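A single protein chain has been omitted from the complex, and every remaining protein chain is retained in its original position.
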Amino acid sequence: MPSHQTRLRVRYAETDQMGVVYYANYLVWMEVGRVELVRSLGFPYKDLEQSEGLYLSVVDANCRYIYPARYDQEVVVETRIAKAGSRMVEFGYRISSAEPERLLAEGSTRHIWLNREWKPTSLPERYRKALGAA
Amino acid sequence: MPSHQTRLRVRYAETDQMGVVYYANYLVWMEVGRVELVRSLGFPYKDLEQSEGLYLSVVDANCRYIYPARYDQEVVVETRIAKAGSRMVEFGYRISSAEPERLLAEGSTRHIWLNREWKPTSLPERYRKALGAA
Amino acid sequence: MPSHQTRLRVRYAETDQMGVVYYANYLVWMEVGRVELVRSLGFPYKDLEQSEGLYLSVVDANCRYIYPARYDQEVVVETRIAKAGSRMVEFGYRISSAEPERLLAEGSTRHIWLNREWKPTSLPERYRKALGAA
Partner (left out) sequence: MPSHQTRLRVRYAETDQMGVVYYANYLVWMEVGRVELVRSLGFPYKDLEQSEGLYLSVVDANCRYIYPARYDQEVVVETRIAKAGSRMVEFGYRISSAEPERLLAEGSTRHIWLNREWKPTSLPERYRKALGAA
């Protein structure tokens, strides 16, 4: 199944007064990870929305926090497609610091495809193949 | 000119590792302040967008930071309409902590009205009056 | 086990271009919910950090998204303590819109208590009782 790595640097805005990254921001990084994975497969998510009227709507999300991310660290978000069907897709994430190399968090998100009327819909065949859907 | 006070409590998410509220979040509180001011005048901003197709687009924003807001404090956002015309509106803000009572920040934002096509437009007369526009 | 309801209003800042609340913000609302639950038990979380040097560190979080929250809605966050021991606590959340009354999301977070040196620690007895810990 397709996977992709992307890097980002922790922003001051993302920290909280505990001196580490606020927990909800890992879900923002997961968004960055899956968008870059989809881009690497040849179809920017933006185009899916604009040209195809396809929206990736989240059904559930979970995150296991292993070690706190800190301000200014380089963070690697490794995203893979864990499961893909015609109507849903599940992403898995491993979030690590680059130096020292250490696993910070693991998580997953599940999504369904919606059309412009917000109804569940099937992903057209050409995209499905790229995602590795059965 | 109309003015309004609204209260909110500082969220953990809004702090940063300096142990105080991250500076961009004051602009979020200004949004809360102007939305509640407009609601107090009898027309929720949400309805302006949905029913009238009117969007309040920001032209500039500024904030002077006087004393840092801290986690869990009750914060009072005092919003007033500083200037209002048919096509623009300017809000002024005073942001204070409730206890101890202390001025934390002052600021202002200027906006123009846009229609659904994103073109500058005039606010219908009935709203203009409520805003105190000349 | 203790539970608590708190209300908040969806901010413009919390929406995204899909026209609904961005998914990471539900975790911010969960933070608001558990802080208000702990406050209702008689000990503000802020005091735990400041006076006791106790930090509630998140171990995992998950959220199931059922129906999208929209701008300006009043949202009810119902938080309960699902499990509590001397060293950990688990919160459960039900997030609903007030009008129409509809379940928007369900989730949970698990936490451990850390001391000022970031070592896992036990919650003092008086707090444990209040949380309903065995």
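Some observations on this one:
Order as written gives the chain letters A, B and C; numbering starts at 1 within each chain.
Operating definition for what follows: contacts are C-beta pairs under 8 Å (C-beta built on N, C-alpha and C of every residue); 3 or more make two chains touch, one makes a residue touch a chain.
If you're wondering where the values come from, they're calculated on a predicted model, not measured in any experiment.
Within the set B:V35, B:L48, B:C63 or B:V89, the residue that contacts the chain not displayed is B:C63. Residues 11-13, 28, 31-32, 35, 44-46, 71-72 of chain A touch the missing chain (whole complex, contact as defined above). Listed for chain B, the residues touching the missing chain in the whole complex are 18, 23-25, 27-28, 31, 55, 57-65, 68. Summarising the interface, chain C meets the missing chain with residues 12-13, 15-20, 22, 24, 71.
Please note the rule applied: only the chains that are shown with their structure count from here on.
Centre-to-centre spacing of chain A and chain B amounts to 33 Å, using the average Cα coordinate of each chain. Distance between chain B and chain C, defined via averaged C-alpha coordinates, is recorded as 27 Å. Once the centre of each chain is set as its mean CA position, chain A and chain C turn out to be 24 Å apart. Multi-chain contact residues of chain A (touching two or more other chains) are listed as 18, 24.
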